[in-house]
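A single protein chain has been removed from this complex, and every other one stays in its place.
Order of writing sets the labels: A and B. Residues in every chain begin at 1.
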Amino acid sequence: MDLYVPIVVLGALAFAFAAGSVLMAAFTGPKRWNRAKLEAYECGIEPTPQPVGGGRFPIKYYLTAMLFIVFDIEIIFLYPWAVAFESMGIFALVEMALFIVTVLVAYAYIWRRGGLEWD
Amino acid sequence: MTGQEIVFTLLGVVAVGSAVMVVTTRQLVHAALWLVVSFGALAGGYLVLTAEFVAWVQVLIYVGAVVVLLLFGIMLTRAPIGPVPRSGEDDPLDSGNRWAALAVAVATAAVLITVLVMGFRDSRIRLEAGGGGAEPLGGSLFRTWVLPFEVLSVLLLAALVGAIVLSRTDIGAEDDEPGTDIPARTGGPAPDGGARVGGAKTGAGTDTGGRTGSGGSKGGGAKVDHSAEIAGAETDVKGGDGKAGAAEGSRGGADGARGREEGGG
């Protein structure tokens, strides 16, 4: 656990710095109230009413996140495999090749269905 | 109690506490954030148990990927964004499955506890630093647990295929026009879609052209719409869709959304 002490210390220092700066900004800067200034910035026009609740996003973003999870999991298995590869020989290679090919089948299917298109 | 045990207990308390916050907060995005805290505490727990690799995987996969997926999900469905007031009977956050959810949760916990108790009984495992690194894990995974590992690839395959079948009914067969968003499914206009279509179609190969085009068809704001009008109407860039979207969008306000929908369609 000693290895993690510097990480925690640096994290605490960075947090103190970042949080301190963000809080300090409220005191160092001027405060001049202006109604327009507190609106959402939309290049000078009246902000679109309820921009967030009304506007939704393409499903593609969701699909991208889904793809990301699956391939992230694949990567997570590739790492210990790569590290331990030297001691395992050809059998591990065949295992991993099978694994990658199976996932690539899904990948090819998605490609074919147009899931990777961002027109 | 050793220091390790104290930290472990504290992390457990944080994990459970934030998990309770996940299901009680009235703000969907805040719920996702509490989930991050819960997963983070869990990762800390793994770390205390010297399962380093698993701990960082927990951060990478659950915090970094699963919650992002949830956030995307919240943003692109009709889920309420912003705090939801409590409103008695027809509470939008109450799907009426409270008891079913509780039953499932208790059942899951029971299964997990049973497995753990049956698997380990009262055996004790000595924790040693470095025992949960990548190499020992890789060794045991690819020697002892080969079959589960290969089965997992099939699970991933199923997950991917399921994701695309569910999310994109609009694309698929060759003759369909790819990339059309069905409004009913995406829950209305697709702002980014509009921007991109405009960008791709009116956008020229040149930098300036590309920027005017894509900026213009963004459709939501005044400044960019202005440029779209110029790009569309005056220099006569033939970007049918983008122009339509931009022209209507340039009226600003709520019309922007409708313009975008046209642009995206």
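Here is the rule we use: a contact is a pair of C-beta atoms (placed from the backbone, for glycine too) under 8 Å apart; a residue touches a chain by one contact, two chains touch by 3 or more.
As a convention for this text, contacts and distances are computed from a predicted model.
Asks: Among "Tripartite-type tricarboxylate transporter, receptor component TctC", "NADH-quinone oxidoreductase subunit H", "Rod shape-determining protein MreD" or "Formate dehydrogenase subunit gamma", find the name that the UniProt record gives to the complex chain excluded from display.
Replies: Its record in UniProt gives the absent chain the protein name "NADH-quinone oxidoreductase subunit H".
Asks: Suppose we count only contacts with the excluded chain; which residues of chain A make the list?
Replies: The list for chain A reads 2-7, 9-11, 13-15, 17-19, 21-22, 24-26, 28-32, 37-43, 47-48, 51-52, 55, 57, 61, 64-65, 67-68, 71-72, 75, 78-79, 82-83, 85-86, 89-90, 92-93, 96-97, 100, 104, 107, 111, 116-119.
Asks: So that we can see where the missing chain sits, which residues of chain B does it touch?
Replies: Within chain B, the residues touching the omitted chain are 27, 29-30, 33, 36, 52-53, 56-57, 59-60, 63-65, 68, 71-72, 75, 82, 130, 133-135, 178, 191-192, 195-196, 199-212, 214-215, 218, 220-221, 223-224, 227, 230-231, 234-240.
Heads up, the rule we're going with is that only the chains that are shown with their structure count from here on.
Asks: What's the distance between the Cα centroids of chain A and chain B, rounded to whole Å?
Replies: 9
Asks: Report the residues of chain A in contact with chain B in the complex, numbered from low to high.
Replies: Chain A residues touching chain B: 1, 4, 42-46, 48-49, 51-59, 61-63, 65-70, 72-74, 76-77, 79-85, 87-88, 91-92, 95-96, 98-99, 102-103, 105-107, 109-110, 113-115, 117-119.
Asks: In the complex of these two chains, what residues of chain B are touching chain A?
Replies: 4, 47-48, 53, 57, 60-61, 64-66, 68-69, 72-73, 75-78, 80-82, 129, 134-135, 137-139, 141-143, 146, 149-150, 152-154, 156-157, 159-161, 163-164, 167-168, 171-172, 178-179, 181, 185-193, 196-197, 200, 220-224, 252-254, 256-257, 260, 264
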